[in-house]
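Of the protein chains in this complex, one is absent; all others appear in place.
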Amino acid sequence: MTLLEAIILTVITASTPLLIAAIGELVTERAGVLNLGVEGMMIMGAAVGIAVAITTGSSALGVLAAILAGVGLAAIFAALALGLATNQVATGLALTVFGLGLSGVVGAPYVGLQRAGIGKIEVPILSDIPFLGPILFRQDPFVYLSIALVVGVSWFLTRTKAGLVLRACGENHASAHALGYPVLRIRFYATLFGGACAGLAGAYLSLVYTPFWTSGMTGGRGWIALAIVVFASWMPYRAAAGAYLFGGLTILQLHAQSAGVPVPSQLLAALPYLITIVVLVLIMRVRSQGAAGPQSLGTAFVPDR
Amino acid sequence: MRLALERRAQTTLAMQIASPLIAVALTLVSAVVIFIALGQDPARALHAYFISPVSDAWGLQEVAVKATPLVLIAVGLALCYQSNNWNIGAEGQLLMGAMAGTWVAIATHGTPNGPWVLPAMLVAGALGGAAFAAIPAALKTRFGANEILTSLMLVYVAELFMDWLVRGPWRDPQGFNMPQTVVFEPEATVPLLSDGRLNIGTPIMLVVVALAAFMMVRTLKGFEIRLVGEAPKAARFAGFSAKRLTWLVFAISGALAGLAGILEAAGTVKQLQPNLSPGYGFTAIIVAFLGRLNPIGCLIAGVFLAITFIGGENAQIMLKLPLDVTRVFQGLLLFYVLACDSFLLYRVRLIRGAAA
Partner (left out) sequence: MSPSSLIATERVVKRFGTLLANDQVDLDVKAGEVHALLGENGAGKSTLVKMLYGLLQPNEGKILWQGEPVSLPNPKAARALGVGMVFQHFSLFDNLTVAENVALALDTAEPGRSVAERLVAVSRDYGLPLDPTREVWRLSVGERQRVEIVRCLMQRPKLLILDEPTSVLTPQECESLFATIATIRAQGCSVLYISHKLEEVRRICDAATVLRQGKVVATCDPRQETAASLARMMVGNDVGAVRHEATESTSPVRLSLRNLTVPSEDPHGTGLKAISLDVRQGEILGIAGVAGNGQEELFAALSGEVAAPRAEQVVFDGVPVGSDDINARRRRGAAFVPEERLGHAAAPRFSLSANALIAGHAANGFVRRGLVDSARTLSWVDAVTEAFDVRKGQRDPEARALSGGNLQKFVVGREILRKPALLVVSQPTWGVDAGATRLIRQALVDLAGQGSAVIVISQDLDELIEIADRIAVIFHGRLSAPLAGAGITREAIGLLMGGSGFPDEREAA
């Protein structure tokens, strides 16, 4: 395997959890909900995933449990931010702190316990193609799932009426309400979906990426996923590009260090964030009357009859 | 089945006081449940968490040292949030302030310098934090860019910038290749106030709290901050400019975060290193909300949170409880506070039928 192949494979594994979490948060934000608790949901997914996997011996149950953990935390967020109209920023941060703490408690008995990670899926014959073969056709199921999520979410948002209605709730909840749509219910489901994806991304970390548990193993990836959503202007394919950009830069800066590249690795690592800020400003300049991102993002909706 | 929220006509003082107290009570009840689930004696655990940190002079000093940066930053954030400016980048402003102050320390390192070094460092720290906070303020006022996202992105930029400085140009040549700067000279460190770790940072913090409380209650500027966040049209009717206020509150909160940063670097640690801040900038956001965006409230909440941090460390030593339990409590407390506050604003009713 050449160095380039190796790099590409590591980029894929680094980017996949980012992409999965980002897609989930993207759907949540398109519905108008800003959930800053992605880090908390992700790490709970990681902790619960490996805990259940080791206890039951089944990776599949671990993944399922991780998804449920993400959904559970998202439900807490939804109950507060949607049900009681609490401040979404504060609630999301509380969720992060809570999730980080709870994950530590749940994961404590399993620290350092190794288990075989979920293996890769090999597509016969195709995976033997030199160079492209291993990259495209010999990946673990999460990678294929992440691509499927991108395609599926994009299709859902742009081509189905349900996706259109979800976007409408995020654009203008008053108009959506006036047209008779159940805004809070739709936002609730979107939030749960975001939690499921975050939990799934966490499961990837603890069951595939480094198949054991350490405290704080998400390392800020949840926050990066939030950045990716903005960088992507809330569009799924761009989110994929963003996830791979962030993931790629992370890997690249490691290699750049050892290759003696004169650019400081920290600058490379900072690029995605700086670019995101530029994107945020550019969006506002390009559309003078339209808004950057879902117009109702982060605002509570309290219908008065 | 759904919850219907109806705005209340009045919020009595009794309700306003009861709300945080109920939240604290609910947290304690949840704590007891968690302790039991972890197989601990709840009474011993509660004692370790909440009583032991304040049971001796040493403990009290530790609480003060821990609370100082939290409260300093939270007070600034409270001003921002009250006026509808969502500064999430306090962590980055803290680091920038630490770096700005450190620059002064390094520049004067080894040269004969006088008592003006430390004040210069503190001023530099505040200015550095304020300048960094001016970026999201500018992007918001000039381009309408969402300050939550811009200030958050800048946190990473600041972290990476500091990482580079500390591993590169500012690395201590005698530091065994460790990513840290030179240890600050005595003139460049924050003087201690006792034989514990209490330093002048704490009195500075108390002065800031007093000034902020005074400003919010007695001055027109404080009134402006509250009005702009509460009723923007009425604020315009009063002739207040929301944009100018955005600049001001970002500058103040950036300065306070920067001050907290340099106090940490020059006080507790006496040098600059990558893990200078265990997330003070983010924890301060929680402190601000727990403190109901009120300077005195921030002081109480900051002290309370500091107690839980230290209590967590004690509980780990004494009862082998994982440190993460502290975070669980803090998260829960904020959940309960937010929920109880919602009941202050709205009357909640259960309605049968279709969701909204």
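Here the chain labels run A and B in written order, and each chain numbers its own residues starting at 1.
FYI, a residue touches a chain if its C-beta (ideal position, glycine included) is under 8 Å from a C-beta of that chain, and two chains touch if they have at least 3 such contacts.
As the structure is a prediction and not an experimental result, all values here were calculated from the model.
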Considering the complete complex, of A:130, A:180 or A:262, the missing chain is touched by A:180
Filtering B:36, B:192 or B:220 for touch with the omitted chain leaves B:220
In the complete complex, the non-displayed chain touches which residues of subunit A? 159, 161, 164-165, 167-168, 171-172, 174-176, 178-181, 287, 289-291, 294-295
To test your reading of the contact rule: which positions on subunit B touch the chain that is missing from view? 9-11, 218-221, 223, 226-227, 230-231, 233-234, 236-239
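Throughout what follows, only the chains that are shown with their structure count from here on.
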Chain-centre distance (mean CA atoms) for subunit A and subunit B, in whole Å, is 27
Interface with subunit A, subunit B side, in the complex: residues 2-3, 5-7, 38, 86, 88, 139, 143-146, 148-150, 152-154, 156-157, 160-161, 163-164, 168, 282-283, 285-286, 289, 322-332, 334-335, 338-339, 341-343, 345-346, 348, 354-356
What does subunit A use to touch subunit B in their complex? 34, 40, 76, 80, 83-87, 89-91, 93-105, 108, 177, 182-185, 188, 215, 223, 226-227, 230, 264, 266-267, 269-270, 273-274, 276-277, 280-281, 284-285, 292-293, 298, 301-304
